[in-house]
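With one protein chain held back, the other chains of the complex are shown just where they sit.
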Amino acid sequence: MSDDNRKNDSNEHGGLSRRGFLKGLAVAGGAAAIGGINGIPSVYASEPVVLRLLGTGVTHYKEIADQAKKDLGITIEFTTLNSDDAVKRAITQPTSYDLLDSEYFALKKIIPSGNLRGMDVKRIKHYEDIVSIFTSGKLNGKMVSSQGTAPFEVSYLDGEFGRKFSAKPTEWMTVVPTVYNADTLGIRPDLIHRPVTSWADLLSPDFKGKTAIIDVPSIGIMDAAMAIEAMGKMRYHDKGNMTRGEIDKTMEILTAAKKQGQFRAFWKDFNESVNLMASGEVVLQSMWSPAVSKVREMGIACKYQPLKEGYRGWGIGLGIPSHVKGKTLDAAYEFINWYLSGWAGAFLNRQGYYTAVPKTAKQFMSADEWGYWMDGKPAKSNILSPTGQKVDAPGSVRDGGSFDQRMGAVACWNTVMDEDRYLVRKWNDFVAA
Amino acid sequence: MSQPDLNNTMATPETRRRVSGPFWSVLSTPRIAPYLQVMPITAVFLVFFLIPVILVVVISFFDYQTYDILIPDFTLMNYQDVFSSSVTYETYWTTAKLSLIVWAVTLVLGFTLSYFLAFHVRSRSRQVVLLLLCTIPFWTSNEIRMISWIPLLGRDGVVNTVLQTMGIVKQPLEWLLYSKFAVVLGYVHLYTVFMIVPIFNSMMRIDKSLIEAAVDSGAKGWQVVLNIILPLSKSGLAIGSIFVISIVMGDFVTVNVLGGGQVASIGKVIVTDLSSLQFPPAAAESMVLLAFVIILIAALVKIVDIRKEL
């Protein structure tokens, strides 16, 4: 395997001054010795290009790397980690990757470190076709919710190496979306004997001991806030950016629920949510669309229940670290352009995610697939996952309907709150309670 | 157990030549030898532990903001936050309680099983086989084993199914999984071996003639265990305790998976901080944890000087 031919040519360490975390550490270690060894020019011009792509298993499909190799001749070397480890590496070891697949909300912490460079929109071929949620904050001319970290707010930089977001589109993009989606509650209709219509059911005593929430403070509290607001117990100014008072009150309600045994477990990674649901340990929890599909593939009834309060939205995007330049930089742009050119988009659409440029993805999907996944139409034949598993039968309709219905109903976005520091302490209190 | 036969271990002329020479004679000079002997281990700790830990110590005095995760500074705020928050004490209390229970269980279990291995299993090869038997489950990655606790202990898991089929319980037992019980069970499962190995090793050093003498003079089995074996395997017990206490006090994985994320531990607090990219408080928490456990272990070593009789 590629153990030994780890490219040397993509390791051109940027001659940028050390930043953020590293600056801190340099001070810490008194490590003044960090010289300015500027980018070592590539001597392996004839060697194939390798891009080290840091991210999670959400998008790291071998099929995508294989296809990129076939179409571009670029070798994609995935560094696949769980979400926590990926973002820690993104911030503390910027030279260890050539491309980063990052969650939009994490950008709020990554961008100030200076680890990512702005991407020149002129070099992004399908820039004009990227879904407008990311480029103008609108969908079909209507502003999408701005609660939480709406992707548009963190899509642009004020300069190529800027560390501040621009409120208006500039020519420097932070990341180009790979996948995004609208999350809601997944339920086991076979084990739930009444209709579920509201986020309030997450905290309903009817499901005592059989619900779960996500153990990421800034996201878990938003699921809770959706529920609490739906119950009419509280009104939030902005669920994605709570005040200390709002955090306190929310955590109080959550703690009471925890003490009464409302939650079976807290989960962190995709697969845990699948296992909890498939085993019947949990019958109602917030989930990702492909996780629901996965449970269904096992022949277990699982519904991705649209709720009247709307969805919690999120997005992931590809960014280029500041140290990358020259040939590697060209290759990174080339790969991103390829990513937006349809094949990868179609692949990820079939997973149940949405892709940045639907227009190109459409050319790689059958009319039936497109109708099912994007337009909310009944399937005419079996709907298959990219790996060939049956996801849905003819006649069935995607839970939540079309792209516009689902993404248009996003009520808040995954986020880092201004009061993050306070929130994390409160979350630790909550776990200990 | 047979004592090594001195005749058997005398050198042949070949081996004599192999192990002599100027380099070796320096290495074996009594005054320099210990320093050379501990050099490799010290070098590893210096590069891969001490330097990183010094970085951590420095960072524990840094400031941080939501969007500026490390601000070089000298502030005691992170430590103040640790000590001023009631959750710290609650979490230490929970973690210490868990550690104490796990320590007691693994100690008794580890001692008993080691005793069986060392004194009742007669051949050395059988001892090795049994020890290997206890090791093999650990060669299936913990990542995989952790998932299998759901089908084992879950509502519809093996244990509940068996209990229900046998009519012992009517409803599935909910507390088998995602509870403090499950956490303790997980720890005992993982760490009893960490007790067995050192205890077994120190039992193997016990001079068998002592036991035979005691038996010959009429001591009962339990008297032998209590009066001879237990005191003589003290250092193994102490070393096993160091393993178990320090791992359990800092654990995050087991407590998280088997506690269903709802059982607090110091390790989990630190990991939650780190996941939210709040490095300075995590660094401070780590240093407090280090100090706490080092004090515990220093006290333990005061009681049982594990190096005294080397």
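Each chain gets a letter, A and B, in the order it is written, and its residues are counted from 1.
Going forward, contacts are C-beta pairs under 8 Å (C-beta built on N, C-alpha and C of every residue); 3 or more make two chains touch, one makes a residue touch a chain.
The criterion applied here is as follows: contacts and distances are computed from a predicted model.
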*Can you pick, from "Cytochrome c-type biogenesis protein CcmE", "Multisubunit potassium/proton antiporter PhaD subunit", "Carbon monoxide dehydrogenase" or "Putrescine transport system permease protein potI", the UniProt protein name of the chain not displayed?*
"Putrescine transport system permease protein potI"
*Which of these touches the unseen chain: B:66, B:95, B:179 or B:202?*
B:202
*Touching residues (missing chain, whole complex) on subunit A*: 1-3, 6, 11, 13, 18, 21-22, 25-26, 29, 31, 34, 37, 52, 56-58, 60-63, 77-83, 85, 88-89, 92-97, 269-272, 274-275, 278-279, 290-291, 294-295, 297-300, 386-387
_Missing-partner contacts on subunit B, residue numbers_ = 4, 6-12, 15-16, 19-20, 24-25, 27-28, 30, 33-38, 40-42, 44-45, 47-53, 55-56, 109, 112-113, 115-117, 119-120, 122, 124-125, 127-145, 147-152, 154, 156-158, 189, 192, 194, 197-202, 204-208, 211-212, 221, 232, 235-236, 239, 242-243, 246-247, 249-250, 252-253, 267, 270-271, 274, 279, 282-283, 286, 289-290, 293-294, 297-298, 306-307, 309-310
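Keep this in mind: only the chains that are shown with their structure count from here on.
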_Centroid spacing, where centroids are CA-atom means, of subunit A and subunit B in whole angstrom_ = 38
*asked:* Could you list, by residue number, the parts of subunit A that touch subunit B in their complex?
replied: 20-21, 23-25, 27-29, 83-84, 87-88, 91, 108-109, 112-113, 209, 215-218, 258, 263-268, 271, 275-276, 279-281, 416-421, 424-425, 427-429, 431-432
*subunit B residues touching subunit A - in the complex, by the definition given at the top*: 51, 54-55, 58-59, 62, 64-72, 81, 85, 87, 90-91, 94, 147, 150-151, 154-157, 174, 177-178, 256, 260-264, 268-269, 271-279
